[in-house]
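Some chains omitted; the rest stay in position.
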């Protein structure tokens, strides 16, 4: 094709939902990296719909791109894209989350379960055994929700504490806030901690607690979004588990380019999670991810 | 006479709507080949009785017998199958479907027997046949959409549809209320034909002359009671009116004795492309100007353009000698130029809202301070006007839609009166109104004329126009064909010949 | 005063009773099932949570009374949220921000109103397009990122109290009262019923129907704007996704309240009961710790029951 002829590589990037801040961070990093490497990056956005994601990949295949990067919307539902790419002979790099069909060319991302494990372990270290906790989940079935909940389970957090309630707030701040408000009235002083599967919900829960004068309730989440990190610094938010968006976005483009150029490439890159807590928040704010991953 | 002779018999029918008894042991009998007229004031329960026979409403008690057998239809479908069809008082065309589809709705011809495929050609052909037979194929075609027909054409289609069922019994609920004399004649021919075929016809109408012309017997309902049944041959107008209203009524039309003042309104060279052209007219204070013409002459259109409802391409309007601009009906209302529309369902009333709100709608400035409503005042005033118009109702807060047709018309007039008109345009003001109410309306018109109001009256009932108007303008094809200024000149013959003379030959 | 109610008058009050009864039953059952339900703290919670849906539903009532629908309110909430977030971040005065937000919302209202009233668009289509455009604008403007709101005065709109009453609840009450007065005690309000019942008849009666239609969308947009402000203040951030799906909850509240989607019939009192019922339900199920999946099933069923009971009590024949 044209792109191949002109020597410039074209890479298709199928994102799951760019209106999700964390995902947007990945895609922005990918765009930046592509510009840096001088490759053309086609960005598509499935807006949270598996079917759209499959369509997006179909469109990339038609355009005969040199490699495709996918942030799977659904572990199982997005799986057909892998075989589609394989049939079309286009290398596929899976980014950020797991996908059911593991015959992809390479993986750059993390294991969602790990973030759940880090969050769970920190909670067990910082909140007394047998305390009463509540858990706010993401939309059921999404890899973030499944993986993080499994992480809680794996480190034994669910048994370590007395879990009062588990509800979903669909990654949304206002829904989490309403939920937390209702819990604070239902359980009153009994409630010791709220574990959230992401920071947006964590911020909602935190606001509810502070508004009710309950700064003693320990709240934690995942993603290290801006206000969450600020809250950690202010001492109101327990922990925010950082997932290195830039590492994933940039990394996946690097890998894809290597594959397209026929160079050696790492098949499975796992970017580790790091918990941002009162101990390392200043270092993180000063030096970014690298400052705390050393 | 034994029961078996009756084609249809309704006995001791009772019906209550939300606690109000509408029919109280009412009944009716129909013989084969008979035209049985049913009369009564607005809200007497005529339509309700018919709807019970058709299975549209369920009766509280009583029986309906068809050819001696008791029947109890669960819906119009069963009645149609059993051989009763009905022309409904409220026209209900399906606007987006063709004439043919409307006529054959519910009994479409199938292309292959047993399969649900429709044979459009056959349906169109049968419709063409029907339209030819009833002499309306000049201006109604099978493939025309209903929405393109005017109200008289729609009425003709509904008549043809009801007739085409070849029923044993045909109920006609005010079939001529939207027809001019020309179409009415077609209908009477149809009726004569059916009568010869031994079809039983129930004919509801408020037009006395018509009833005497075509019926064999006349039954009268009053307040849901059966009052009596008389043979048309031996009955007199006065007797029937007494039966209907239960009191003596002055006969004939009241004469407008109001003093004529200066010209109140004058229209100059009003044009609207394709609808009417170069219409000039003026009305003086205290004068009643009659507008005559066949249906489709464009009378309503001129008046609706005058009040700013329809578009006006050119023309000047002078009110009391001063040129005024009207771009929206609110402008007309500000100038006290008020119209009572011919189509109360579409343009006159807001169904689903109370009588009070409907009467007050265009007069809110009278019952508000700034933009805030004075509700008690609103209620009192509306009640006053409703009473003046003798609206038969339980409560002013009732839904306007629960009133009988005639009473709805009275509500429209009440609303107009409340606007304190200088110029009052009454488009078919007595459509579907009973004799008692008609004379009330004529008297009100004269009363208003005496107050110096200029009145423009459009009517398709020539006797009424001749009786009430001081001056008559005849329109045809959107043009004014002529003017009759001398009451002595007024005659149905002259008016009709002018009205026909102007109709350009349509092919 | 005459205390003898006529049948008619009784009937016009009865519909309220049926819905009120449903609400009271929920309250009764809940105070039995959950000890904290009837506490003032929980009641405060319920009303604060209700205020979001409630304010939008009030605006939606005006639109639905015309037989129209406004699907764009959720998107307007999102647009308002990102504008506020951005402007506050740039240090603009909180009051000026509110005014700008109002201006932006009114533009959306005028856009809807123009399409529907002057270009004869079907309301569903016009506002669906506006919804799509609005969400796109919110996302494009913010590049999909939330803004952090730190301005304490602004945050008070969502988090503060007036005496013991949360400010969102105060705003909700004010909006309800204003809406109620407009609809029931002004000529302008009366026009909504007339235009919704029969647009042509209303026009012939001198009502400027296009203006009424335009105002409905502007009112709806203003309510969405207020919600956008409250929500952003409540979650301390300007989020492009804010308000997603709010239109459906608001429409549900209006419909439960007995306002006909065909226009001409309805009341704000009904809408009030509608959103109270929805809010009560969701709070109750949270208190009872019912699984969110089953919550949805229960919510759907309760909508049906409430509407059914309401219809029966009105003896409605559609």
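Letters A, B and C mark the chains in the order given here, with residues in each chain numbered from 1 onward.
Heads up, the rule we're going with is that a contact is a pair of C-beta atoms (placed from the backbone, for glycine too) under 8 Å apart; a residue touches a chain by one contact, two chains touch by 3 or more.
Just so we're clear, the structure is a prediction, and the values are computed from it rather than from any experiment.
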{"item": "Stoichiometry of the full complex in this file, by chain label", "value": "A x1, B x1, C x2"}
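In this section, only the chains that are shown with their structure count from here on.
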{"item": "Per Cα centroids, the chain farthest from chain B", "value": "A"}
{"item": "Innermost chain by mean C-alpha position", "value": "C"}
{"item": "Length of the line joining the C-alpha centres of chain A and chain B, rounded to whole Å", "value": "71"}
{"item": "Whole-Å separation of chain centres (CA-atom averages), chain B against chain C", "value": "43"}
{"item": "Chain A and chain C: spacing of chain centres that average the CA atoms, whole Å", "value": "34"}
{"item": "Shared-contact residues (touching 2 or more other chains) in chain C", "value": "none"}
{"item": "Sites on chain A at which at least two other chains make contact", "value": "none"}
{"item": "Contacting residues of chain C [partner chain A, same complex]", "value": "34, 36, 39, 41-42, 45, 48-49, 52, 139, 143-146, 148, 159, 231, 234-237, 239-242, 282-283, 286-287, 289, 291-293"}
{"item": "Interface residues, chain C side, partner chain B - complex", "value": "6-9, 11-12, 185-188, 190, 193-194, 197-198, 200-208, 260, 264-265, 315"}
{"item": "For the chain B and chain C complex, residues of the former touching the latter", "value": "18-19, 304, 307, 309, 328-330, 332-334, 339, 341, 346-353, 357, 360-362, 364-365, 368, 371-373, 375, 394-395, 397-398, 415"}
